[in-house]
Every structure is written in structure tokens, then in C-alpha cells.
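Every protein chain of the complex appears in place save one, which is left out.
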Amino acid sequence: MSEVKTLATVWLDGCSGCHMSLLDLDERLIELSSQFQLVYSPLVDRKTFPDRVDVTLVEGAVASVDDLKKIRKIREHTRVLVSLGDCALTGNVSAMRNTVGVQPVLFRVYEENVLQKQIPTIGVPALLDRVCPVHEVVPVDVFVPGCPPSADTIYQVLSELLAGRVPSLGGVAHFG
Amino acid sequence: MNVEELQQIAGSAQEEREKFDYEVNVCMGTSCLSQHSDKIRDAIAKEASACGKSCHVRRTGCMGPCAAGPMVMIEPAETRYGHVREEDAKDIVAALGGEPVARLDPQLGSYFEGQNFVVLENVGHIDPEKIDEYIARGGYEALLKVLTEMSPGSVIEQISKSGLRGRGGGGYPTGLKWDTVAKVKGAQKYVICNGDEGDPGAFMDRSVLESDPQRVIEGMAIAAYAIGANKGYVYVRAEYPLAVQRLTVALREARRRGFLGNAICETTFNFDIDVRLGAGAFVCGEETALIASIEGKRGMPRPRPPYPAVSGLWGDPTLINNVETFANVAPIIRHGGEWFASMGTARSKGTKVFALTGKIQRTGLVEIPMGMTLRQIIFGIGGGVADGRKFKAVQTGGPSGGCMPEEHLDLSISYDALISAGSMMGSGGMIVMDDTSCMVSVARFFMEFCMTESCGKCVPCRAGTVQMFELLTKITKGEATHRDLDRLTELCEVVGATSLCGLGQTAPNPVLSTLRYFKHEYLAHIEEKRCPAGVCEFSATAADTRRGEVHV
Partner (left out) sequence: MSGEANVRTLTVDGEEISARADQTILEAAREHNVGIPTLCHLEGLSEVGACRLCLVEVKGARRLLPACVTRVEEGMEVTTHSPKIDRYRTMILELFFAERNHICSICVANGNCELQSLALTLGMTHVEIPYQYPQLPVDASHPRFTVDHNRCVLCTRCVRVCSEIEGANTWGVMGRGAQSLVITDLKEPWGDSETCTSCGKCVQVCPTGALFEKSSVGSKVRKHPEFLPYLRIMREEDQA
């Protein structure tokens, strides 16, 4: 039995589908919980990212100033950073706005066909000009494709990491 | 046409010339013509007839020193005038037979020292639209000799013996190419002349076609006889209207004199040539793309083999050579292969025409024997770097070539030496750069060229050049990291190794050669956000905005 490792999961610009897939591990979550301590996650009630985390799963693309700040801090405090799912890997749906630019998107959502026209600026993080995959901003150690990656794939990744190996998903999981 | 008739034409053309005391040759190549040298010619002709001087005013092709244009040359004294204007006609005519007009001295210095005219032997001496003037200078002697005295095999033997290599850039032995096509069985064969010159800064083929088109036609006819072809095409860029016009006139003249058509020179040899215009796609200089274009298809290359020698135009055996290669053929036949092989280096024979441009004192068209050093060309013929600035690099081979630094100035020009220095012969563009040129920007310029000229067929070239261009742009904006530089190097390797045709395979060369000799400039952009040549502008916030740190 290896020592207990700390695990964090973060949710950047994505649909939370990857977290749902994580929950789809079902009873295997119980098995993993004896070896992983979940220290930070949208699923637990902790506001600040811990100083040292062994494994962090990142869902979502980097789309706002906040995302950028978060992922930089996370990288600094994480040993193995895992890009979980297509948004983190490719930008995916989150990056679809890159073909048209930020302003047209905001206009479409908050002004065109809306009664109270206003683009929110207070209390929300500013959007980046261009949504990008996580590895474009910080170095990433493990890439897990899939929209979302299947529970089996996530289980495989976590098991490998527990065994002290850095898994490669080449030939195992595909985009989409 | 037989020998006697040819001599008779030459004789009467000569007599015609001798009727006059003086000949005033006015350059009407594209460069001088753009400065209205046609009006200068009219003015001189008018002035001459007004003064009653016995003088023939002739239009000629490019005389070489384009920077000093419009050029005028007086024969028999071989007096050259530069920067001539219409108003100078009076003084020029008045000075005939006397002291030259001092203020029109083109200050050519050592421009002609060491030059050796084979391809350009008639340039500046004949009217490109008058076939008889070409004949008077030995034109069509070679074709007549070939048709009446030589077997196809012995023609190829002479070309092989001469050591002539393809002047379009690749340097493939011409004799071997001819021999291959000659040996392929086929009732129908074609000869194609590649005049799709597209390298930035190159104008050799244009000048040859504008100045001496008959020479190219004669070369093609000899090649057709040697390989057994009866149909030829000249593929020339539509952006060269003057070359097209002169070539069209030349073809008509050649037909009229019986050098094209059926039963040429009273033999059983039939051959005719058509002109095909390219629509300005650089990739159509690649032989399989060129063939597709002539066939009326989209100008895209296809994998080789089969080579055009086996399956070319319409699937028939086809010989493709460059304009300058064909221009070398007639002199080789006239003087023999050994004569040609006596010039040049061990593996690069004869002469090479270069278009000398960039930050150089004397821009122009030069023809030098192979083996001459870059220093002799740039500092001797070209008169060194313009405005007294410091030499930095010389670029040869166009977008497929590379930039060579000062350490390589004493390199003797040959196909192999240029390749080992990270560049290549190319079709003959030679661009000189001084210390105000940023080498990263130069690489970026050529990459942009390749990116926009990629035909889009294979992905390494289509998408790879875009990625490389963007990385180079990032460097010139001071936004790049070492990781970007590594990625650029890797893309260079992959695009070079995997692209379908020469365009993509050589597109990384300008980057590779500047990385090889000027890596410090790349590093200055990346590490210090500084452009050593002071060309690139960096905005402090540019990098951050791009990474999204500042958002308004």
C-alpha cells in the first residue's frame, strides 16, 4: 500500500462533463479514496488551493483572466498536472468563439435580442482575446483526451499515477 | 535554308550595318523601358536625321547595369551612357565621332571586369525582334550544323561533354536528362522551356527572353532534334508581357525563315513551338506543376517518379529545361563541348547569369564564369555595398536558398559549394544585404512568400509554412520564447523532409541558413527583445496582451 497522495480537481472553462465522468467511477471512487485525499475541488468546500498537491486534474480551457491566474498558481503548486478532457486539451467547444472574437460573442449574448442590454463588466473576470488549451499556457504532464474521457480512462490514469507511473493515453483514448 | 543561304542572310545583315558610320543602341529591356527609353530612342533617331549623321538607332535588350539605366551604347566605339534622358539626345548625337558626353558617363568602374558573356553574348548588340541580326552574329549556325552534320547521339554527346547543368536551380546534368528522354520509346515527345521565373529579385530569364529570344528557340530546336521531339512549349509568366511579345515575334520570324515548321533546313526534321502563359503561381516553376498547367489543369505538382522524361506532358516523354539552359546550347554546339567545359570548376562548368540586386552599388544582370568568388562579384562587379554601409549577408537561390555571411565571401561559386554553405544556386537571384537588414525579418519575408505560393496540395507545405511564418512573426515582435524557437526548428525539419515538391522541401532553407549563421540575431529578439538591425519594433505590452494578461 503506497502512501496517501493528495488530489485536486479544477474546473476552468468547460461544461463540468469531465467532473461528471469522474463521478461515474462510482464504487471505484471508494477504492481510490483510500489512496487519494481530495484536497481541492468544485466538489469539496475549500476556497484556496493548497501549497503542495501531488496530482491535479484540470477540466476546461483557459478562457478568462481568472483562469489564467488560477492555472499558473495551480501549476506552481502541483507535481503532476493532468489535462482532463478535450477542452483542456484542444480548447474544444470553449474555443469555438476564437473564430469570431470576443466582442461579437458578447454582443450576441448580452445585446442582440435581449431586453436589458448590458455587457457585464463588474464582478466577472475579463475574457481573454483567445481561448487556449492548458498546455499553451503552462507545461502539462498528462493528456487525457475525450469529451468527456470515460470513467474507465480516468480510473486508468489515476491508478497509473498511484503506481508511480506517468500514463500515456496515446492509442487508448481519442478526442470527442 | 542551307549554309549558303544562312551566310547570305548574315552577309546582307552585316552590309546593312556597315551602311552606317555609327550605331546607337538603346536599351529597351523592362527596366530601362519603364524609364521611357522608347522615347529616348525616338528622340535620338529624330536628332540624328535632323543632323544628317549616318547613324542607325537600334532597340536592344538589357545591357546589364540596370541601376545606371536608361542605358545607351554607341558602336563601334562601345561608349556607354547611363541615366540618359530625352533631353540628352542632342548631345549624344553631337558627340558621335568625337569625345563622349562626360556627364552621361554611367560610372560603371569594374562592372564588366571578369564577366564572360556566353548566354548574354548578343545582349546590347542586336534588336531582339530582328532575326537577321541574330543570324549575323552566328545565330542558327548551330542548328544547321546539327541538322546536316550531326546525329542526335552526337549532339547529346557534346552537351554531356560540356558539363552543362540545369540552370533553373537544381543543377541536374543536362546531357544526362537529354539522353534519358532520347532513350525513352515514344512516338510523341515534347520539349518544354521553363520560363516561369518567380524567385523574388530574379530577372535572368526575363532578360534573356527580352533580349535574345532566338537563342532560346535555337536551343530548343537542337534539343528537339536530339531527343526526337516535334513539338515544343515555352511556359512564360504572364507578368512578363514584354518577354511574351518579343518571344511571339521571334517565333513568327523563326517560322518565316524556316527554322521552325516542317522540313526545317530542308531536312526531315519538323518542329514548332507554342507559347503558354503562366498565371503567376510560383509553384508552376516545378516541372510537374508546369506540365499540369500546360495541360489546362490546376498547377499542382504530383509525386515523382514517374519523371517527366518518361511520362510528362499528356503522358508522353518530355524534356524540360530552363531558359538559360537552352540559351547555352547553341554556343556549345558552335564551339564544342570541350570549349564550354574549359570554363568553370571541376563539377560546375561554363558561366552563370546572376541578377545582382539588393543593397549594392551597381544593380544589374551579370554573367560570370563558374568559380568566381562571391567577393569578386559583390565588391568587384557590383562595386560593394551601397551608401558605404557594412556588408552583412548575400542571399542566393530565392525562397529555396539561403543567406551567407561575410565568412563565406571567398566561396567560389559552384552548385556544390553553395549547397554546402547552406544555400543553393537557384535560378540566379543574388540579393546583397547590409547591416540594416534583420535576418529574422529576411527569413520571415521568404517564409511569407512560400506560404502564399504554396499550392495547398500537401499538408506540410500548406499548413507548415503558415505555422513557421507565425512563429517568425512572433520572434520579430519580441513575443517568442525558446520553446518557439525549438518548435520552429522542428517544423523546418518536418516540412523539409515530408513535403511533396521542391517548394515545400526547400521552404525551410532561408530559416535554416539564417539560424546557422545569424542565430545570435534570433536570440537577441527572444532573450533581449532587441533587433540588432533596428528593423523590428517591439511594444512592451504586446507580449502580455497576446498572452491575455491585460484585457480592457
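Every chain is named by a letter (A and B) in the order it is written, and numbering of its residues begins at 1.
Throughout what follows, a contact is a pair of C-beta atoms (placed from the backbone, for glycine too) under 8 Å apart; a residue touches a chain by one contact, two chains touch by 3 or more.
In this text the structure is predicted, and so the values were computed from the model without any measurement.
Trainee: Using the touch definition up top, pick the residue from B:Val3, B:Cys51 or B:Val459 that touches the left-out chain.
Mentor: The one listed residue touching the chain not shown is B:Val459.
Trainee: Using the definition of touch stated at the top, determine which of A:Thr9, A:Ser64 or A:Thr90 touches the missing chain.
Mentor: A:Thr90
Trainee: Could you list which residues of chain A touch the chain missing from the display?
Mentor: 83, 86, 89-93, 95-96, 98-100, 130, 133, 135-136, 140, 143-145, 147, 168-171, 173-176
Trainee: Spell out the interface residues on chain B facing the chain that's missing from view.
Mentor: Where chain B meets the chain not shown: residues 281, 283, 298, 302-303, 451-460, 462-467, 470, 487, 490-491, 494, 497-500, 505.
FYI, only the chains that are shown with their structure count from here on.
Trainee: Which whole number of Å gives the spacing of the CA centres of chain A and chain B?
Mentor: 57
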